[in-house]
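Of the protein chains in this complex, all but one are displayed in their positions.
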Amino acid sequence: MKGQPDKKRILIRTAAIIVVVAVAAAMFVIGRGHTVYFDNKVLEYNGKEYKGPYSIEVQVDGEKVAKLKDGERGMTPTMGQNFSMDLIIKEEKGGEEKKVRAGLPLPYNMDGIIINLPALLSGLPEDAYMSEFIPTPSDEELEDEEVVTDEMEGLMNFGEDGEQQ
Amino acid sequence: MDNAPLLEMRNIKKDFFGNQVLSDINLTLKEGEVIGLAGENGAGKSTLMRILFGSDVIRETGGYGGEVLIQGEKADFQSPFDAIAAGIGMVHQEFSLIPGFTATENILLNRESKKKSVLSELFSDRMDTLDRKDMERRAAEAIQKMGVNIDGSMLINNMPVGHKQFTEIARELSKEQLKILILDEPTAVLTEKEAEALLDSIRGMSRRGIAVIFITHRLHEILEVCDRVVVMRDGVVVGDDPADKTSEANITKLMVGREVSIERVSAEGEEKKPEINEENADIILSIKNLWVDMPGETVRNVNLDVIDGEILGIGGLAGQGKLGIPNGIMGLYDAGGKVVFNGQEIPLNSPRKCLDASIAFVSEDRRGVGLLLDESLEWNISFPAMQVQNKFLKKYLGGLITWRDDRAIHEVTKKYIDELQIKCTGTRQKAKELSGGNQQKVCLAKAFALGPKLLFVSEPTRGIDVGAKKLVLEALKSFNRDNGVTVVMISSELNELKATCDRIAIVSGGRIAGTLPATVPVEALGTLMISQVV
Amino acid sequence: MNKTNLGDIFRRFSVPLMFVLICAVCAPISGLSPSYLANEIVTRMGRNAFLILSLLIPIMAGMGLNFSMTLGAMAGEIGLILVSDWQIVGIPGMVLAMIISVPISALLGLFCGKVLNMAKGREMITSYIISFFINGIYQLVVLYLMGPVIPIKHSNIKLPRGYGVRNTVSLLSMRQKLDNLIPLTIAGVKIPVATFIVIFLLCLVIIWFRKTKLGQDMRAVGQDMEVSKDAGINVEGTRIISMVISTVFAGVGMIIYLQNMGNIATYSSHSQIGMFCIAALLVGGASVDKASIGNVFLGIILFHTMFIVAPKAGTVITGDSMIGEYFRVFVSYAVITVALIMYETNKRKNKSRAGEELARAQEEENEGAA
Partner (left out) sequence: MEENSINSSGRIKGLIQDFGLPRLIITGFLILLLIVAPIVGADLPTQISNIINRFSWNGILVLAMVPMVHSGCGLNFGLPLGIISGLLGATISIELGFTGPVSFFMAVLISTPFAIVFGSLYGWLLNKIKGGEMMIATYVGFSSVSLMCMMWLLLPYHSPNMVWGMAGKGLRTTISLEGYYKEALADILQINIGNLMIPTGAILFFALLAFLMWAFLHTKTGTAMTAVGSNPDFARSAGINVDKIRLISVVMSTWLAAIGILVYEQGFGFIQLYMAPFYMALPAVSAILIGGASVNKASIMNVVIGTILFQGIVTMTPTVMNNMIHLDMSEVIRIIVSNGMILYALTRKTEGSK
């Protein structure tokens, strides 16, 4: 009398836990954030030099995130494992605009990713146009900060002082 | 097997720590039978019912002897829930209702109709939703079964007391498996009309095949509704007669018994006190129109005179108000009326004024009111005398500082420990470490230390062993005799009152039903006791 | 009878009425524009409602104001800190943080429920002290174990000394992501539609919960533990469950709260959260033993209006900005104090009233008898 419903319940509970774990796993994948840096810089690869165009405008989801002249770098935060952007390229000043759509997978374990646009546009392999951005900690970050664990903290503002309005 | 009675209790025995409270009880109950269970307080009725209901108290105190058979099968209830599952229902004296719930919700408390919900399988069936419609139907059914109309959607808070009682009964009736219903003084809180309705509904239940055990002090109700009357006294069944073959007088006689179990404690050589002559005696305390609001012991319109130098007993059934009298006079519960002591009116609701007038009180609630459990015997015995009469104090700086005189306290404590034979390791033992009897002696010592002119003693022998009982009563008598202190002793045990007191007043229904000399036969007192029971 | 009822009603709503008065006086003086006020209140509604709703269930179970809802807040913070370090951003980050916070909250709630079962009759002071005690444990975890034991990679979260978390952790990557998921602006007031939907769902869950067997048991336990026990309800278990549910909701609520704020004050965000959630609930007309969803929303509107206008009004009146700040703090505490006092005196009054009635009945009877 007891066994049957119990079995069913265990099954349902296991299923629920699996669903939750699956959702968590999915969040790891689709929620992974990266910062993508775009370089419009000359790149040497296999002894060959790839020169960038006069300017590239980078659009993500139809919104302009950066307009890069030759030798400049731009950035945007992204979410998920695939990154797609529209590049509006002007080969020379006042020249014709050319729209290129570029999509690429981002490596999971890199927080900051530099994409060399000229290399990408020239169709070079991934290790050529992609490199990891390793931030150099600012002095401010290196400075040891005093941790305030005082119980009185927040008594006055009820924890709302961090508000960024 | 089919012919086996619904319930059979065989040779039921029960003792509480060597104190035999039930011996060889036999009781049978047939389907649809209504039996009345009568007996004084402490006769063992409730203990018997607790055994039947699988109460925790019984198991915690070592179980019981004999066996309980339900429809011929031996039953061994581990908890009230087992008893309920076996079809036994009990309506207690105290309401067991949730005040903010409706009658319906209370009737089906923890047995609600449920519908599966999405989360039921995931968590537990406690996530089922309630099926209100079905609940209303079931509650209405139970109410209809009872035959008394109450509003299922009314909150318990807003109900008159009688309806609360009916809600409880309906709850038992809503249990499908119900075969035996125990009603413990159900009519105590009902108006006459409601009581009438209840009796009707008992008849109805009986017709449906439900057996009812009906406990009450209202003997006429028993006679009216029951098939059989079982009378208990001192843990024994002393009468088991068909209702139409007995009478109120008969039952009363059986209840209070003929023989006196405690001999009148009059040691050899003790000079007999002269009989109290009520006409020309000095009245030391005169109580006029006293009412006391003590929960469960309400006192209504009591007039009572206490004669100087006597021991007056106040007896009566539990819940009839005898305890309310001293508690009200001493200001521990709200009271009104007029109390004159020694020619002076004592203001009510002020313990201090009573104590100042040299009235002392030994409370029935030893652990709650009577003692400082966490403190030493010295403190317990000396405290009221110190606070009220400035005894055991030393004064310094011209009375500016009143210092506790620990030596004097020690002396007086030692004196009383010797006098009352209090068994303890020393004067500084904590009160909570003593046995009940010794604690009672400490309470007496506390009152004696006040050197009162009048002493109220409430239930002095409740919950203490026989030896201590004798000592306590002896101490009271000698205190009365040697110091000329008037004693008013309140007790539920008539025989004890008879053995100790000069006169006995019986309280019934919150009123004084009569005052008789202690020499009258116990039946006379018994008749008074149930004369005005509410 | 009618008269006393009116008085009772007045007493019950005295706190909200007082706040309406304070707000009505201070709002014009503060000189804040109605649209600014409306914006602020809508924002705060989205920010706080979930947290305050988490208080309702323990009240239902008779355990009073759950001062230890901070436990859930801490669990939520731990979830967010980890998620930030793993660089999971946006809504997925929030969802993941919630999933992480739930088991932590549940464990803390279990602990809290067990302790409160040992301290029946003084649940509130005990839950208040529990919040301090667990704060110590939280600090132990966040300040010493995060780094060496629980890996923390990023230097903008970890302290440079190699262990412990910084005073503030930025949540820029998920700041107001939920609020702005469905953008809507009505008459210049930005409405965090998605947050409101979540809050609305919680309200539905609470309403539905009241209709479940468990909810019914909680109400029963809340009113009379003895009777419930006699009826076979597992009293202690039910009380523990109510604490667990409250703590879990508080954890989720804290994540919603912090996504709106945009950063975590690691060591102080949670410390007062219980206090002002309780104050807001009480301002909405709730009492220690009775609270409804309506109280929550009314409370947020009144309490936060006061919170916004008081400092400004104070500055205008006294010329000192601090006066108003102190005033609103004072009012928050005073509200809780008054609510607690009213609760305790009511308890006593109910007792004595029963006595009075009995006495009066007897007196009448006495007169009749005399």
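Going by the order they are written in, the chains are A, B and C; count residues from 1 in each one.
The working rule: a contact is a pair of C-beta atoms (placed from the backbone, for glycine too) under 8 Å apart; a residue touches a chain by one contact, two chains touch by 3 or more.
Being a predicted model, the structure only gives us computed values, none of them experimental.
**Q** Considering the complete complex, identify which of C:L32, C:I99, C:A119 or C:V316 is in touch with the unshown chain.
**A** Missing-chain contact among the listed residues: C:A119.
**Q** Considering the complete complex, identify which of B:F166, B:W291, B:W379 or B:Y416 is in touch with the unshown chain.
**A** B:W379
**Q** Tell me which residue among B:G204, B:P351 or B:G436 touches the hidden chain in the full complex.
**A** For the chain that is not drawn, the touching residue is B:P351.
**Q** Would you write out the residues of subunit B that touch the absent chain, in ascending order?
**A** 330, 332, 351-352, 354-356, 361, 363, 365, 368-376, 379, 383-384, 386-388, 390, 393, 401-404, 426, 428, 432
**Q** Could you pull out which residues of subunit C are in touch with the chain that's been left out?
**A** Subunit C touches the chain not shown through residues 115, 118-119, 121-122, 124-126, 128-130, 132-133, 135-137, 139-140, 143-144, 318, 320, 322-323, 326-327, 329-330, 332-334, 336-337, 340-341, 343-345, 347-348.
Throughout what follows, only the chains that are shown with their structure count from here on.
**Q** Linking chains that touch, what shape results: line, ring, star, complete or other?
**A** Shape of the chain contacts: complete, all pairs touching.
**Q** Determine the centre-to-centre distance between subunit B and subunit C, using the mean Cα coordinates as centres, and give it in whole Å.
**A** 46
**Q** Between subunit A and subunit B, tell me the centre distance in angstrom, where each centre is the average of that chain's C-alpha atoms.
**A** Result: the chain centres lie 79 Å from each other.
**Q** Where the CA atoms of subunit A average out and where those of subunit C average out, how many Å apart are those spots?
**A** 36
**Q** Going by the touch rule set out above, which residues of subunit B reach two or more other chains?
**A** none
**Q** Can you tell me which positions in subunit C touch subunit B when the two form their complex?
**A** 208, 211-214, 216-217, 219-220, 223-224, 226-228, 230-233, 355, 358-359, 362-363, 365-366, 369-370
**Q** What part of subunit A is in contact with subunit B in the complex they form?
**A** For this pair, the touching residues of subunit A are 8-9, 12-13, 16.
**Q** Residues of subunit A touching subunit C in their complex?
**A** 20, 23-24, 26-28, 30-34, 77, 79, 111, 137, 141-145, 147-151, 153-164
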